[in-house]
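Only a single protein chain was left out; the remaining protein chains are all shown in position.
Lettered A, B and C in written order, each chain numbered from 1.
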Amino acid sequence: MDIGMIGLGKMGMNLVQNMRDHDIDVVAYDLNAAARTTVTEYGARAAASLKDLVAALAPPRTIWVMVPAGTPTEQTISTLAELLNPDDIVIDGGNSYYQDSRRRAAALTAQGIHFFDAGTSGGMAGARQNGNFMIGGEADVFPRIAPLFQAIAETDGYLYTGPAGSGHFLKMVHNGIEYGMMQAIGEGFEVLAKSGYDYDNAAVAKMWNHGSVIRSWLMELAQNAFSTDPELSAIKGVMHSSGEGAWTVEEAIRLHVPTPAISAALMARYRSEEPDAMTGKVVAALRNQFGGHAVDPQ
Amino acid sequence: MDIGMIGLGKMGMNLVQNMRDHDIDVVAYDLNAAARTTVTEYGARAAASLKDLVAALAPPRTIWVMVPAGTPTEQTISTLAELLNPDDIVIDGGNSYYQDSRRRAAALTAQGIHFFDAGTSGGMAGARQNGNFMIGGEADVFPRIAPLFQAIAETDGYLYTGPAGSGHFLKMVHNGIEYGMMQAIGEGFEVLAKSGYDYDNAAVAKMWNHGSVIRSWLMELAQNAFSTDPELSAIKGVMHSSGEGAWTVEEAIRLHVPTPAISAALMARYRSEEPDAMTGKVVAALRNQFGGHAVDPQ
Amino acid sequence: MDIGMIGLGKMGMNLVQNMRDHDIDVVAYDLNAAARTTVTEYGARAAASLKDLVAALAPPRTIWVMVPAGTPTEQTISTLAELLNPDDIVIDGGNSYYQDSRRRAAALTAQGIHFFDAGTSGGMAGARQNGNFMIGGEADVFPRIAPLFQAIAETDGYLYTGPAGSGHFLKMVHNGIEYGMMQAIGEGFEVLAKSGYDYDNAAVAKMWNHGSVIRSWLMELAQNAFSTDPELSAIKGVMHSSGEGAWTVEEAIRLHVPTPAISAALMARYRSEEPDAMTGKVVAALRNQFGGHAVDPQ
Partner (left out) sequence: MDIGMIGLGKMGMNLVQNMRDHDIDVVAYDLNAAARTTVTEYGARAAASLKDLVAALAPPRTIWVMVPAGTPTEQTISTLAELLNPDDIVIDGGNSYYQDSRRRAAALTAQGIHFFDAGTSGGMAGARQNGNFMIGGEADVFPRIAPLFQAIAETDGYLYTGPAGSGHFLKMVHNGIEYGMMQAIGEGFEVLAKSGYDYDNAAVAKMWNHGSVIRSWLMELAQNAFSTDPELSAIKGVMHSSGEGAWTVEEAIRLHVPTPAISAALMARYRSEEPDAMTGKVVAALRNQFGGHAVDPQ
């Protein structure tokens, strides 16, 4: 089996190593020359351009795109559409919006090129080995790429999910659940921090990971984080987001699905990005207006 | 009609003036000597102590307690219980917890003293004139104090609500609704502030107060606040709270009533009190653990 | 002043009467023939088609479109674009999505036609008299239509809000605030209903509307509703929605504005549309799995 890998960032580089561990031949490309050099150390061949990458693979080809969602993915797939032949396969392993994946699938299919959207979970560690993949695309073509996922995924850790779009949709929902779980875990530790008891956060997380109802990989990661910095005092509580939690809520709105916990988690993220908030100013001003309650001056 | 007033803070002093406007004789007491002097300028008599205040009123007496909820109210009513006679009336006009009012009513009633819990709304302006009152206590005794409320309340602005506790319970829920309304208004103006449009907040609030569905006294107060400080840039968005929103949510929990919006408003208040939050640190640390996402250093 | 009115539904028909009260000549059109007849009883002229409506007005024309948002508005404005002349004015008084209004403004402006998006609040009663309007469009053209709003709006009840789109954006946020306010009011009355006290909902709402902090038009409407049906026992608690609350949350997401209360209100609406919910099934099943807690069978 050989495969083309486009994008050698945190995820792509780990995936290449994962594939090489399973004797998959990889031709890799990245805009960054240093990354192209590094990848050869893992036993992959580097291509100097998308064109070279395509040329280095014998048709019918399988090409994995692992670049940031949005414009980079759009441009990469557009370029591939010009370079590839019918019956070639494009896998988008990034965090693309599922509607984009549907659109791209339709466009490529019109050219006879096959498209799969492969939502990828498990973080960098999962990309490196035992990853988790949810894959949408043509059912009758999927068997061609199943061995690839069989190799790089954890046992039982990949699923063919239905037509194109269904893989990225499922990954989006996965991340929505993740937002809710992470927020709940965070809230719990904040209650502990203010409880007046003197809990050892790392010890608590470790104990919870051994037999409790809330044992989970996220709690293991919490254990790791607290082991290094017991009160997380080195970092600020700013919760950035890359979009999939937001998409989940937008989709819930479209479908009229009540998602109060995931929405609350999303709103908490936005609140964390603000040092101060207009909402609070308005409420403080109103309290002052009707009740003479003191406001905090700037 | 004569009445004893205990507590000459923001609310009590305004209530005295309101009563004096309606030719109600007032004997007033406050721990603060300056307040006792001031109140005489409004035509009230000052008493030097609770004992003096009780002595200055002919039985059966009506005494209005307007001191902070909790210990001050508890101590005041306990002292009154020792000084008063059967058939005297105690009105708690403060923001007491309704269960405390039930307990106090039971204790006073055992002595033949009547107790009314009078939730008071309308802010300082309402205390000064045209106030709003929700009053629980003995139905057959209420007619004795109805003329008082007839005088100081806005027309139709008072209500006998049922047995003792029902007045403060209703005031508690009133404040819960207020929390939700204020938070919604605040959120709306924050969306405007970040919209990219250049709205004039005061003009918007003024226009909304003239014919829109959301016209309300709170929006009028927003108009006032924005008129003085168009972006509320002088104040911080810290939303303090004095407890009744919290009680509303606690009561909702007890009754299994879903109150997602009021709860969200309450949680937003607590979040505004924190410059940084442990929840955010945990989520940021987890994102870093699984995805290598950058954290914001302290 | 004369104006063309397209759409004679609940809002449009009331607006025509409002305009007629102020001696504004109206040429009106609706797909429904009966509505075209009715409108003549209010002193408007009926047009048999959009073409006839345009022909019946002398240029430069002012045409108010008051049809449902989405396809009906799109089609109406597209047709008008073919029929109108440069310097004519189109006012969209409906609940269009502000991005649609921006797009339509750009398209019409390219033809020299002026476009205003006039968010309309105050309900049917406001359409009938003393309405509330937030109007975006070209600043230098607005004076041509200001007298119209001066006539039909409540005093101080209209505002020029900025470029095209800003009117509908503001109306969207208005509705978002409305969602939060309504949900908070509803939650409060549900706490009352389950409190064990025997509150008279209509009396409570009436009292709150006379001097309390939460006095508002929405509370007046609650008073009306409870006066007719004291426990609202004739209706189901299904909260439909027409989209603007959803747009507010979507916009908040786009702008990273935390709107927890408005979001909670929106989610409560969706939940109310479900007789049963998959979320609940999953949680019930999980509780059963780990703790043997009983589930409710179908």
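The criterion applied here is as follows: a contact is a pair of C-beta atoms (placed from the backbone, for glycine too) under 8 Å apart; a residue touches a chain by one contact, two chains touch by 3 or more.
These numbers come from a predicted model, not from an experiment.
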{"item": "Listed residues B:L108, B:A268 or B:A284, member touching the removed chain", "value": "B:A268"}
{"item": "Touching residues (missing chain, whole complex) on chain B", "value": "213, 246, 249-250, 252-253, 256-260, 263-264, 266-268, 270-271, 273-274, 277, 279, 290"}
{"item": "Residue ranges of chain C at the interface with the undisplayed chain", "value": "10, 122-125, 182-183, 185-187, 189-190, 193-194, 217-218, 221-222, 224-225, 229, 232-240, 242, 260, 264, 268-269, 271-272, 275-298"}
{"item": "Residue numbers in chain A that touch the chain omitted from display", "value": "121-123, 126, 130-132, 134, 153-159, 161-163, 165-166, 169-170, 173-174, 176-181, 183-185, 187-188, 190-192, 194-195, 197-199, 203-204, 206-219, 248, 251-252, 255-265, 267-268"}
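The rule is short, and it goes like this: only the chains that are shown with their structure count from here on.
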{"item": "C-alpha-based rotation, chain B on chain C, 0 to 180 degrees, nearest 5", "value": "180"}
{"item": "Interface ranked first by C-beta contact pairs", "value": "B-C"}
{"item": "Centre-most chain, if every chain is reduced to its averaged C-alpha atoms", "value": "C"}
{"item": "Gap in Å, rounded to a whole number, between the CA centres of chain B and chain A", "value": "48"}
{"item": "Residues of chain A whose C-beta touches two or more other chains", "value": "260, 264, 268, 271, 277, 279, 290"}
